[in-house]
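Below you will find the structure I want to go over with you.
Just one protein chain is left out here, and the rest sit where they should.
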Amino acid sequence: MEQTRELLINMGPQHPSTHGVLRVLVKLDGETITWAEPDIGYLHRCFEKLSESKTYTQVIPYTDRTDYLSAITNEHAFCLAVEKLMGIEVPERAEYIRVMMAELQRICSHLLGLGAMALDLGAVTGFLYAWRDREKIYSLFERITGGRMLYNYLRIGGVRNDLPEGIIGTPKDGRDKADKTIWGFINYFESYVLPEWDDLLTNNRIFQWRTQGVAPLPSEVAIAYGASGPVLRASGVKWDLRKNVPYSIYDRFEFDIPVGKENGDCFDRWVVRVEEMRQSARIVKQALQWLAENPGDYIAPKLPRVLKPPKGEVYIRYEGSRGEVGVHLVSDGSANPYKVKWRSPCFTHLQLLPVLAPGHKLADMIAIIGSIDIVLGEVDR
Amino acid sequence: MSLADLWAQHWFRAFVTGSLVLVFALGNFYITLWLERKESAWIQNRLGPMRAGPQGLLQVLADLFKLLQKEDIVPRNVDRILFLIAPFIAHIPALLIFLVVPFGPNMVVADYDIGIIMIAAVTSYAVIATFIAGWGSNNKYSLLGAMRGAAQMISYEVTLVMSVIGVVMMAGSLKLSDIVLAQAERGVLGWYLFPQFIGFIVYLIASLAELNRAPFDLMEAESELVAGYHTEYSGFRFAIFLLVEYVHMIAWSAIAATLFLGGWVGPTPADIPVIGPKLFGWMTGPVWDNVWGFFWFLFKTYLLIFILIWIRWTFPRVRIDQLMDLGWKFLLPVSLFNIFLTGVMKYGWNVLAESGSPLRWIFWLWR
Amino acid sequence: MPYSYVYLPIFALLAVANTAIMIGIPKYLLAPRNPFHGEKLETYECGELPFDDALVNFNIRYYVFALTFFVFDMEAIFLYPWSIVFQELGLFGLAEMFLFLAVLGLGLLYAYKKRVLHWV
Partner (left out) sequence: MTAQYLSFGALALVTLWSAYKVVTARLITHAALWMALSFTSVSGIFLMLQQEFIAALQVLIYAGAITTMIIFAIMLSSIREIRVEPQEKRSIGQRIRASGLLAVVVGLVFAAFMTYVYYVSEIPKEAVPDAGLLTVRQVGATLFTRFTVPFEVASILLLLAMIGAIILTAKETE
């Protein structure tokens, strides 16, 4: 009998479940993956090089477009870097608004990531439920920032505008006001959406079959590969930059860091993300309380039109939705940054693919890609 | 030759009934497709198609018309013959199944004694069609889809057959109309759904797998295999596969309704106590019996179709090895157990029925 | 009545005719025909040009499924006649079939123990 020959197939760039334009070369024996290698670069847009010819303020909209599903956190990271370089004091109200926006954005991003993973596993309805709730966040964001996906809302030193009248709402707002007030959304999210996710997917037997025990990632491997964010935490490492290396005003908030098992599998990565949404909702509630108690209109300091930071360099570690976003900013004292280096968590996580995939089935491949939740815009930048 | 003489000819009758069945299949394909969209929309908090016609009723027509205008592409590297004949072979079993399905008391096209075996036999061509569509496409995804499809369909065919055996044991006949009549004698609560509950559940799961519908739609899993075995098909060649899929769904639901839910048996307005015979007494006779029979048959079939769609839009997809494990290691033993149980219970009733012993009520359900 | 089986070929014929009409009418009347012999006629490989042949030989494990299916299909054939007459056969018929099922169940158990009914 002749030996089995391996089948080399292309997953992507035009494949329904590669979350953008990713190409993965996969070798199959039967349906078992023996080798996998991601091939990236289809979305390269020269973000880092482009930034060198822009002023500092002009870079902010470009940061939106790296991880386009989590725009606020990117803006936040970049603004923090410039503020640290120039030593700018951010008004307290602006800090609260920033944190609230970033956490809402985290919920929004996780919703899409989890929904897309559910879609890849065949649960179309879960995806559309995620879409429905994300829509509510988007309409809130639209009222606050004017944009739905790419906001350009944060400014160096603060935010562009204050929250519009009445958007905070009251803690009594419920489902009927979910897309009108932030309180309404948070209450709706905690009382309705999260239990629904548990019922529909997390506790679903088929879903557990598909994810439990798939692609376990030992914590030491995760650390060795530089994983961060939910992927690292799902492997049982309690590491969250918001707690471990606090930035902005995160030390004022109360929240937990959800962690998974020692050998975090796809299910752990799922559960950690769901839990993170809960914790984000907690942070948003605290921020809302503060914002309601401390009205004011000082949201950005007066800064010169053209920013010229002193010579020097700075590195900011920021807990983005998908992991550690790093901004390395070098200034030569001119109006344009000398160098912007963007550390992308997705890029790092994508390297895990050849480690996680072999030995699993072809169908697990998409579960793995879904569970490490990559955004190709950020991988390729 | 008069029309009556012509009607006596089997070939003529076959053409007429065949055309009617084809119209029935196409019409229900249309309705089921629309129902699938509306029901999925309902489940997912959407409206679904709304623009074309009232409640989007014409949307399916619009989509079909769009497919009509697609260029018929036959890729260069395919095995032309296999690629071209696959849709034809796929369509044949979808229509042949309806031969033995009783639509009403006197509405069976050809009431063969071997009804159920014929269905099982005809279904084997569906496996071949799937396989040659995938193999002929010379595409890696299609090939994987075809491999999965062939393995999945043969595995669940066994389970499907085994789950039906219990019903045959109860009715003592393979003829579908006999099975319906046997249920009619037992009254509404005597439908085989109750004594054959295990068989019914196994049948439902296995027919989902046989139909390649989510959560078992592995051979066309769009997030894994793009479109599986019909990735390379375009235009109306693709539409034929879609048609066949839905016609199969209608057919399997119709068979389930016949075997487990009493087929066309159901109350008519004349059965309403007191006022029924007075007000609706004229609604009797062979024609009205067929009308009501057809109504109940369609009602039960659509109930099952509704459930199949509901399942599809609720669950994630299982993995191929889990599917195989489920089929061989769980469903097959369970259906074998069902045969065992039915045998023992039926035998017990046969022995004890006349004895008057109180023990006989244990076996009553299997009477 | 041998003629009553004329339904089978005629139904099959109608299915084929329906397919032919549904494919043929759009192909020759409505659809554009633009035989552009370029990459359009390549098979789909996620937007890359196809490489390597798709038709490789598969793992032998798949063959067990076909064989097990064959064995149980045979069993089903014995079950059909039995299920009709078992009431008349009484206890003897019952025992007969259960012995048969038990023997084949052994085969399934063996396959289960050897872990061959596992998709790879």
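Lettered A, B and C in written order, each chain numbered from 1.
Here, contacts are C-beta pairs under 8 Å (C-beta built on N, C-alpha and C of every residue); 3 or more make two chains touch, one makes a residue touch a chain.
Nothing here was measured: the structure is a model prediction, and the numbers come from that model.
Where subunit C meets the chain that is not shown, the touching residues are 2, 5, 8-9, 53, 55-71, 73-75, 77-78, 80-82, 84-86, 88-89, 93, 96-97, 99-100, 103-104, 106-107, 110-111, 114, 116. With the whole complex as reference, residues 77-79, 81-82, 112-114, 117-118, 120-125, 127-128, 131-132, 135-136, 138, 147, 150, 154, 174 of subunit B touch the missing chain.
The working rule: only the chains that are shown with their structure count from here on.
The multi-chain contact residues of subunit C, meaning those touching 2 or more other chains, are 45-46, 54, 58, 62, 119-120.
Counting partners per residue, subunit A has 7, 9, 15, 31 as the residues that reach two or more other chains.
Residues of subunit A that touch subunit B in their complex: 7, 9, 15-17, 28, 31, 118-126, 128-129, 132, 200-201, 204, 206-207, 209-210, 361-366. Within the complex formed with subunit B, the residues of subunit C that make contact are 3-8, 10-12, 14-16, 18-20, 22-23, 25-27, 30-34, 37, 40-46, 50, 53-55, 58, 62, 65-66, 68-69, 72-73, 76, 79-80, 83-84, 86-87, 90-91, 94, 97-98, 101, 105, 108, 111-112, 117-120. Those residues of subunit B lying in contact with subunit C across their complex are 10-11, 14-15, 17-19, 21-22, 67-78, 87-88, 91-92, 94-96, 98-99, 109-110, 112, 116-117, 120, 135, 137-143, 147, 151, 154-155, 157-158, 161-162, 165, 168-169, 172-174, 226, 231-232, 235-237, 239-240, 243, 320-321, 323-325, 328-329, 332-333, 336, 339-340, 343-344, 346-347, 350.
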